[in-house]
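Handing you this structure, nothing more for now.
All protein chains of the complex are present and in place, except for one that has been dropped.
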Amino acid sequence: MSNVPGDLKYTKEHEWAKIEGDRARIGITAFAQEQLGDVVFVELPKVGVKVSGMKAFGVVESVKAVSDLYAPLSGEVVEVNGELPKKPETVNSDPYGAGWMIVIKMSTPAEAAALLTAAQYEQLIAGAGH
Amino acid sequence: MRYISNTPAQQKEMLARIGAASVETLLANVPAKARLSRPLALPAAMAEGDLVRHLRRMAAKNASADDFACFLGAGSYDHGIPSPINHLISRGEFFTAYTPYQPEASQGTLRTIFEYQTMMAELTGMDVANASIYDGASSLAEGVLMAHAITGRAETAWSRGVNSLYQQVVETYCEGPDFRLKAVRLGDGVTDLDALRKAVTERTAAVVVQYPNFFGCLEDVRAAAEIAHAKGALLVVAADPVNLGFLTPPGALGADIVVGEGQGLGVPMSFGGPNLGVFAARADLVRRMPGRLVGATVDKDGKRGFVLTLQTREQHIRREKATSNICTNVALCALMATIYVSILGKAGLRKVGELATAKAHYAAERFAAVPGVSLRFNAPFFKEFALTLPKAPDRVVKRLLKDGILAGVPLKTFDRAEKSTLLVAVTERRTKDEIDAYAAALAAAVA
Partner (left out) sequence: MEARAPYDRLIFELSSPGRFAYSLPALDVPSADPATLVPAQFVRSTPPELPEVSEVDVIRHYSRLSLMNYGVDTHFYPLGSCTMKYNPKINEDMARLPGFLRLHPHTPAASSQGALQLMWELARDLAEISGMDQVSLQPAAGAQGEFAGVLMIRAYHLSRGERRHKVLIPDSAHGTNPATTALAGYQVVQLKSDEAGEVDLADLERHLDEDVAAFMITQPNTLGLFESKIHQITEMCHAKGVQVYMDGANFNAILGITRPGDLGFDVCHFNLHKTFTTPHGGGGPGAGPVGIKAHLAPFLPTPVVVEDEEGQFALDWNRPQSVGKLQAFWGNFGMLVRAYTYIRTMGPDGLRSVSENAVLNANYILKRLEGDYDRATAGPCMHECVVSARRQKKLGVSATDIAKRLLDLGFYAPTTYFPLIVDEALMIEPTETESKETLDQFCDAMIQIAREAETDPRRIHEAPVTTPVRRLDQTLAARQPMLKWTSPAR
C-alpha cells in the first residue's frame, strides 16, 4: 500500500504532480484511489481552462463517495486525459501512469516548492492510520 | 394498545435485563425542566368503529367525483383508475417496504421503478427518467434549477401559459440573487413566439413552456426549442404524461428536460396529494439530474439485478453539493403509474387520449353554443378549454353544483384579468349524458 513514487510531488488532498519542464502532469495517488474504491466517473475541465493552486478543478466519483480534485499548482490546462471518461477504472489500476488526469502549463512554477515530497506524503498517509 | 405488542409483564422483563427500574430511568437524559408535565391536549383515543363513523361523516361533506360529474382540471384530472391498481399497491410487500437501500431484499421495488423509468422515458420521448419527484410543480422547479446549474446562467424565460401555481413553486425554490424569471405573454392562448424570441438571450438558462398549457391549448414546442437552442438555453417542457399516448412527445420536439404531473396515470386525486412528479432528460445530462435512479447490473452469479445508482449525486452522499435535497419521493405513486401504463398499454393509452379529446371537443362545441358563452381562445386544445361566461364563473359553478356538476375552475384567483373565465376539463370518463346535462344547466345558469 505504500505506493508513493519518489520522483513526484504531492498535496495533502492526495493529488500528485510530475513536473515536466514548464508543465505539470496531475493525477490522484494510489492511497486516494484505494480510499475511494472503484472509480466510476471523472469530471475534468476542458483544455484552455485556468486552474488555481489548491482550488477544485474537477471531480472523481466512486460508487459510495465523491471527491473534488484540487490543483496542486496554478496554470492553464493544456492536455486532458481523453481515456478516463471511457475507462474510469484506469485511475484505480494505474493512478500514476495511464490514470493521469490533466497537464497544466504552470503560471507560477515557484509554487512547486510548497508541495510535499514523497517522504512527507508517506508520513501523512501513515498518520491517517488506515 | 393494539399496535404495541409488549405486555406490562414483558416490559418488566426487559427492564430487568437492562437493569433499569422503569422507563423513567431510561429518560434520565431529558432534563426535568424539559419534561411535559401534563398529557397532550388531544381528543381521547377512539375505538375503531367510532373513528370510522367520525371519518365517514367528514368525508360525506365533500363533493367527490363519485357523486358529481367532475369537469375540474388545472393540474389534477378525473381519469379512470383500473381496478387492479389498488389491489396490487395494497400488497404489504410493496407499501410497507422502504427505499431500496438493501437491493437484494428490494428487487420488487427496484424492478418496478426500472419499469417506471422506462415508461416515462418512452412517453416523454426522452433518454432517461428518474424515479419521481413530489409533484409536477416541484419537478419543474428541479428542472429549472438543473438548467441554471448546467448553463451557469441566471434567467428563465417563462411562458404565461404555464400554471401560475407552478410559477409560485419555482419562484420559491429558485429565489436568490442569481435567478430572474422573465414572463412571456400569450397571444390567443399560446406563447407569443415574437415575445419569446425577444426574451431569450445569452443570459437565459431555461425556456419553460407547458404542453398542453394551463388553458388547455397546444403550444408550438418545436418553435420554442429552436428559439431556446439558438441562444444556448435549455428547453424545459411541463407535460401531462397521460396525454402523451396520443400527443407527439416533447422529446421529439426538441425538449432538453421534460417534467410533469403524472397524477392522471392511475393516481387518485385525493384533494391534491400525494401526486407524481415526472422528470426526464437527455442522456448527456443524467449526472446533473435530481432524484433517485435505478440501474440494471448483475450479481455475483451473473444474474440480472437492479440497484439504486449514481447515488453520489444525492443528498446522503453529496450533502451540500447534492443535485437536490430530495430523499423520500413518491415511489408508491410511481408504482401506481407503472401498473396503469401496463394495463393501458400501447393501444389503450392512445385510446384514452382519443376519447378525452373527442369528448372535450364535443363539450366545447355544445357549451360555446349556449348564448352568451364563448371559447376564450381560438388556439387548438386537447382535453381542457377555457370558456368566457356572461355571468360570474363562481356563481355559475355554485348553481351547477346543485345539478350534480363540478363545472370547472374559475380563473379569477389565478389571474385577475380572467375574471370571466372558467377552465373546463373533459376526460374519457365524462359521458355524453353528463356533457349534455352540463350544457342544459349552463344555459339555465347564464340565461
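Quick notes on this structure:
A and B are the chain letters, set down in written order, and residue numbers restart from 1 in every chain.
Quick note on the criterion: a residue touches a chain if its C-beta (ideal position, glycine included) is under 8 Å from a C-beta of that chain, and two chains touch if they have at least 3 such contacts.
The structure presented is a predicted model; accordingly, all values stated were derived computationally and were not measured.
Shown chains touched by the hidden chain across the complete assembly: A, B. Of the listed residues A:I19, A:V49, A:V63 or A:L124, the one in contact with the hidden chain in the full complex is A:V63.
The chain that is not drawn here is touched, among residues B:L55, B:A230, B:A369 or B:A444, by B:L55. Listed by residue number, the positions of chain A touching the unshown chain are 37-38, 40-41, 61-64, 88-89.
Note that only the chains that are shown with their structure count from here on.
The distance from the centre of chain A to the centre of chain B, with each centre set as the mean of the Cα atoms, comes to 44 Å. The residues of chain A lying in touch with chain B in their complex are 41, 43, 61-66. Interface of chain B with chain A (complex): residues 287, 311-312, 317-318, 321.
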